[in-house]
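The complex appears here minus one protein chain, its other protein chains still in place.
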Amino acid sequence: MTVSADTPGDVPADGAAAAALSVRGVTKTYGALVANDAVDLDVRPGEILALLGENGAGKSTLVKVLSGLVNPDAGAVVVDGRTLPPGDPEAARAAGVGVVHQHFMLVPDMTATENVALSQGSRAGRRFDAAGTRARLLELSERHSMPVRPDVPVELLPVGERQRIEILKCLLGDARVLLLDEPSAVLSPVEWDRLAVVLEELASQGLAIVLITHKLGEIAAVADRCTVMRGGKVVATVRVGDTAPEELARMMVGRDVVLRTERPVVAAGPVVLEATGLTMAGYRGDRDLGPVDLTVRAGEVLGVAGVEGNGQSELADLLAGVRTPTTGSVRVTARGGGPGRTGVIAEDRQADGLALPLSVSDNLMMRVVGDEEFSRRGVLRQGRIRRHCTERVESFGVRTAGLETPVESLSGGNQQKIVLARELYGDPDLLIAAQPTRGLDVGAIEFVHAQINAHKTAGGATVLFSAELDEIFALSDRIAVMSGGRIVAVLTADEATRDRVGELMTAVNGAREQVRP
Amino acid sequence: MNPFDVALFAAAIRLSVPLLLAALGELISERGGVINIGLEGMMLFGAYGAFITAWATGSVSLGLAAGITLGLLTASIMALVSVTLRGDQIVVGVALNLLAAGVTMFLYRLQFQGTQPTTVRMEPYAVPLLSDIPGIGPVLFDQLPLVYFAYVLGPVVAYMLFRTRGGLRVRSAGEKPEVLDSTGVNVVRVQWSGVLAAGGLAGLAGAFLSVGQVGLFAENMTAGRGFLALAAVVFGQWRPYGVVAACLVFGFTDALQLRLQSMGEVPREVWISLVVVGVLVAAAGVWRARRSGSPLRWMLLGAMLCVVAGGLGTALLPSFVLPSQFWLSLPYVLSLIALATSARGVRAPAMVGRPLPSRG
Amino acid sequence: MNRQALRGAAVSVLAVVLALAASLLVIALTGAPIGKAAAAMWDGVFGSPAQFGATLTKFVPLVLAAIGWVVASRAGRLNVGLEGQILAGGTTAAVVGLYLTGLPTVLHLTIAVLAGAVGGALLGGVAAWLWARRGVNDFIATLLLTLIMTQVVSWLANGPMEEPTGTLGQSSPVADTARWPVLLPRTTLRTDIIMVIIIVLLAAYVLRRTVVGYRLRLTGANADAARATGTRTTVVGVGALCASAAIAGIAGSSLVLAAPAANLAPGFSAGYGFDGIVVALLARNSPLACIPAALLLAALRQGGGLLEARVGISSGLVTATQAVVILLVTGTAWYAERRRSRPRPPGTSDVPAPVAEGVRS
Partner (left out) sequence: SGGGGADSGGTASPGSSAAPTKVGVVLAGPRNDKAFYQSYLDGVQAVAAKEGMTVSVVDNVNSPQAAIDALTNLAADNQLIIAGGSSLVSAGNTVAAQFPDVTFVMSGVVQTGVANLHTYATKQGVPAYVAGVVAAQESASGSIGYVGGTDIPPNSQSSIDFAAGAKSVKPEVKVASVTVGSLSDAAKAKEATAAQIANGADVIYAFQDAGLPGVLDAVKESGKTVKVFNPTTDRCDESPALIGYAFQDTRVMVGHILEDYKADKLPAQPRFYALDDPSVQALKLCPGNDKYQAVVTETTNKINSGAITMPQGG
């Protein structure tokens, strides 16, 4: 079945059931930018609707409108036939709209129990039933096999567990409509599988679910229909079973997207990265990292796979020099000898890679501002800086109004490009790429992969950390598997199969990820 | 001569109470993300309002109510400007202190033209039976009724902050207001209630000073207690029982220093107890270092200093007098030391000093 | 951008005018002649060279404290303890001015001013150390240190540094060689104002045009990203706090070395440290805008003084009026900010809607 991208909502409702959630003509502008442009949407009870769209298409904005966090300029949100007052989160919650936001909505110094209790009830003076809340949380967590520790402040928990708490929080709220904004971005494949089961089960109980994700495979696995957004508008709504992933990608980006990248073969050069005996005591309080030994050569991509919480983030930080190891050393040698330069794509670009309130140009200068080229005796050389930034922005195709635009107003994909443009500048000998495509749309992923491959072809060494096994397989020449803070195996691309890697990831030491009561 | 007698402890309690009232209110406010430099001004307004009402009506309880009301009114200004209008918390607080000093002075002079009348004041109430317990009875249970209120306030605040929904909301407003917003609770209102709690209790603390203890008003009679209460919240590391302990420590050191000053020379008992304190601090340090990995060396250093000073004092008994400024700054020094030696996990609520983000 | 800045400035000015009107109203309510009061306000600021000189004299510590705040807040540090650092700087300057005698003027004055900077920086350094090494909140640390410093100065002025008769509770005046030369005769204005203007311009230049300024900005915007890309953020934070404190220390040195009495007296900081924060707020953390903002606040302080002396308005009322001004200014600052980020009708902005991003053509 071919779908015309110009006729939104052309897939009719299954049966006669009234929509649990209807969105009518929602429009939201930020200045001149139209984030949502007359968006219409229907979700029926028992249905999982996927919401797909490139970065900046307006998905999260729509979720915020639905949950009352953002007051739309026009349009209405109807739940179970009743129109919600705009910009009123309390009314949305009361109507049964549960939301898992793209960025965690948990108070870091409170426990899971307290966070759940916080999200419930409306009378302030009342004592909250800590024991009851805790019991219900545990009961639900057991029922859906989503283990959480109820009494540990959430700031001490790994992100996967925090995501589980977010989802349980929603479920405990007796939601009728569940909105999940990229829940899988921080989940491991195993965790996603569990979540998928839960979602289907919930749908079968009559919940209406909106799932936002960039992963076409996830859509194919659980969603009934898929609504595609582009530039704030709904461009199409299709039945998932009838539509190929390539087609979805095309509708969303407006052109053909290469979903599989060819891995260039480059002859490995001299050793660029040599890490020996790296250990770090007590990361996340009670776990030890290492000892880890690693060697990466010029023209080589080493992929690091592992279940979240097994030390990959920490290893990335150690290799990037952001943290200092307890013992051991990291040596980066330039291809021509001497100390080498490292470029780092941080796992959490907003937290560790960008200064959001500062301009595009300020963000591009972070590493090089002290170089002779851009400053003389401590004084900035404005002209050169401007020329440099213009060149970077152009060659990476960053969509920005200008060099002085604050980075926070760029969409996620363009923010990532700023990081890449900065970190790949000057042809670094080593690139540490941690979750380089987390939260990016397929078009942007294609671009990032191309950049990593270009870096490789130019003779740079790369260590790629990714929660996406597909990405690891697509780009890596060798794959290191981490478990329990150690590298348990290093496989060549030929040896590595999905099953083998998955097995290594979860074997023996992987038990550490398990929840202690 | 031994300074550690019933009178000392009774004085320590009386000196702690206004601090305790103000500091526990401030704790709620800071947990909600608003630091209230204007605490001193709120106390002063409270003291003035309580006095003028008691003077006009002859009723202590109306006076107390007026003290609370004025504290609440001042807190409303604080909340309006710093919470609703996102004004800088520090600046608003400083302005409120100016405002309180100016307005109370202006009105008091306008009214009394240079006289200083006294009025009714609260009478102590001996709790039956309890006050007959030898030793602690007269110290703890023959006090002003407000003192008993202060006794239970710590547990009440602890309960409210950690066991009620309201408490959860206040804490989340101080740590991550977005979360509260996303659950549909009005963050501005939650912060308002925190600030109002601080204002009402600060007003009561001021009333305790004027109609509670002396039955008169004097310009600037709070004499820096608001800042002391701020320090107590820090010293107590933003925990209710920590704050109670901090106020007791401040009250006790204050009572002790007044006592020591009035002894002329520092008696042997004090030096000996300094040694004891040193040993206790060292023990507590070791215990805490075991539990939470807090830096031990500072604790030990402090303990060593106590022991050495105490030992030397016991041996030599120098009749030396410390300047009054030493004692006046001691609570602040203690607070800084407590913060500097505490485990790294201890920190102010994340939103303290910062305005709420405004929603899109 | 310019239009927004203009609107911000307009709102600030409006707030001040409103506050003045409000205070005149209160004055009128107390029965004082309002015309006379307004005239006294005006004369207090511009009435004579002496009055104008006094206004400018107040401008000096105000603008310095404001610059101190700006420098620290650029790096994301909240230096609430400017007041204490003023006290510390004034104290060290007084010590040098009093006890290091026999030097020629240029040298002695220079050393005394530097001593002020060092004194301020030392106190700021304690807070910086507590922050960097012990993880103590800078906001709390600087506040507590201010409360401590107040007592230290009171002790010094009444004890070790008291003048020989021991009856004044202040130190003797510093040596003439350590005093700033008079700029305008028959006024309190001294040449330190020239140094101050240079400091402001320098701060503006450094913050805007140098690598140091860039690193401060970067650290303030996101310390983690700054650290990950090679900025030593702890050094930057400590440096910003110390520099901020040093500037406050210079303000303190001026309050001693350029004051008519030129001695150490309790309370010589007179709240300038806190008012400096108001100035910075009014100037929206822009160093150059601190100049008009500080002039405005100096004028308010100066005008209020004559109001009391001439019209007999109670000092309590003058104090309260200042508080109202501060509250109004603080309350309206956000309004100006918010107006800025309000949605503008489509077509008025130069920001193009990002269509089809994430694709490299």
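Letters A, B and C mark the chains in the order given here, with residues in each chain numbered from 1 onward.
Following the convention adopted for this analysis, contacts are C-beta pairs under 8 Å (C-beta built on N, C-alpha and C of every residue); 3 or more make two chains touch, one makes a residue touch a chain.
The shown structure was predicted, so the numbers you read here are calculated from the model rather than taken from an experiment.
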Among shown chains, those touching the left-out chain: B, C
Residue among C:G31, C:G102 or C:G166 touching the omitted chain: C:G166
Selected residue (touches chain absent from view) among B:S59, B:N186, B:Q213 or B:T253: B:Q213
Absent-chain contact - pick from C:T105, C:T188, C:T234 or C:N285: C:T188
Residue ranges of subunit C at the interface with the undisplayed chain: 44, 47-48, 50-51, 54, 57-58, 154-155, 158, 165-170, 173, 186, 188, 255, 259-261, 263, 265-271, 302, 305-306, 308-310, 312, 315
On subunit B, residues whose C-beta touches the chain left out of the figure: 1, 3, 5, 7-8, 11, 14-15, 18, 105, 108-109, 112-116, 118, 209, 213-216, 218-224, 254-255, 258-259, 261-264, 323-325, 327-328
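We adopt the following convention: only the chains that are shown with their structure count from here on.
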Topology of the chain contact graph, where touching chains are joined (line, ring, star, complete, other): complete
Subunit A and subunit B, separation of their C-alpha mean positions in angstrom: 46
Intercentroid distance (Cα basis), subunit C paired with subunit A, Å: 44
Junction residues of subunit C - those touching two or more other chains: none
Set of subunit A residues in contact with two or more other chains: 30
Interface residues, subunit C side, partner subunit A - complex: 209-212, 214-215, 217-218, 221-222, 224-231, 343-344, 346-361
Subunit C-facing residues of subunit B, complex: 35, 37, 77, 80-82, 85-88, 90-92, 94-96, 98-99, 101-107, 109-110, 224, 227, 230-231, 234, 323, 325-326, 328-329, 332-333, 335-336, 339-341, 344, 347-348, 352-353, 355, 358
Subunit B - residues contacting subunit A, complex: 163-166, 168-169, 171-172, 175-176, 178-185, 190, 193, 359-360
